[in-house]
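With one protein chain held back, the other chains of the complex are shown just where they sit.
After this line comes subunit A, so read on.
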């Protein structure tokens, strides 16, 4: 594993907002994992100076590449110590379980939120971060890099609240990179990337988490009856394929027939704008349905959490 310094850490606005929301709505402390990617940025050195003087200055950029870490999503729980124990040792089983759902993104690090505490890593957080960043099995490749670099999950995001309740300033956070070589936490600037014309250039490192599935657009759905018996098995196979494709499409859109896809390209695509709009409408309907479903299950999770909390209070003798 290469122990390379990060130039900065980026996070998308919605991700940071939902992190803060998770923290402020939780009754106690929270922690969880951060996912994203690390990309290499090619630095260009424009200078009118004498090349001999700039050679010394730019040699450092050749030795250590400019890396930017981008946090795109997180996986958190409403409790602490989800993947480690009191002494800060990692529980690899639960870590792998949390991690396995996110195959496309790499584990960048983790976050911890605790109310009314100083904004610096605690004893256990230091131990966990140092364990996490020394585990080779979680190291991943840096993207967009001319040379092959591996990066370990060494990003730590700390969220706290100010000691005295304030109306305006309600949260504090700081992002660190844990450097294995010096065994120290280096604070990094946390850039928030939002949607908008000013940020257009920054979206290079972002890519969709749930991509539209790859579907064939030319479908030969044989509506005519095939008299030949040899064709029967073939048409059965093609019908299976069609229903499979429909099932995949139903994951993104609600009630959009797979057969309409071929109206989006080619000679039949005279009214493709209308079709596309319709598909988007159906996709939004699907999202709404999913949101309602999530709401219902969240309510049930909350009920269970409350029951658990009552039991915990009983154990603590607080009844």
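The rule is short, and it goes like this: contacts are C-beta pairs under 8 Å (C-beta built on N, C-alpha and C of every residue); 3 or more make two chains touch, one makes a residue touch a chain; residues count from 1.
What we mean here is this: contacts and distances are computed from a predicted model.
A.B. asks: Just to verify: the chain that's not displayed, which of "Leptin receptor overlapping transcript-like 1", "Coatomer subunit gamma", "BRISC and BRCA1-A complex member 2" or "ESCRT-II complex subunit VPS25" does UniProt list as its protein name?
C.D. replies: "BRISC and BRCA1-A complex member 2"
A.B. asks: Going by the contact rule already stated, which one of A:97, A:116, A:241 or A:292 would touch the omitted chain in the full complex?
C.D. replies: Among A:97, A:116, A:241 or A:292, only A:116 touches the chain that is not shown.
A.B. asks: With the full complex in mind, choose from A:36, A:65, A:88 or A:153 the residue touching the hidden chain.
C.D. replies: Touching the chain that is not displayed is residue A:88.
A.B. asks: Tell me which stretches of subunit A touch the chain missing from the display.
C.D. replies: Residues of subunit A in touch with the missing chain: 26-29, 79-81, 84-92, 114-118, 120-128, 130-131, 134, 163, 183-185, 309, 312-313, 315-318.
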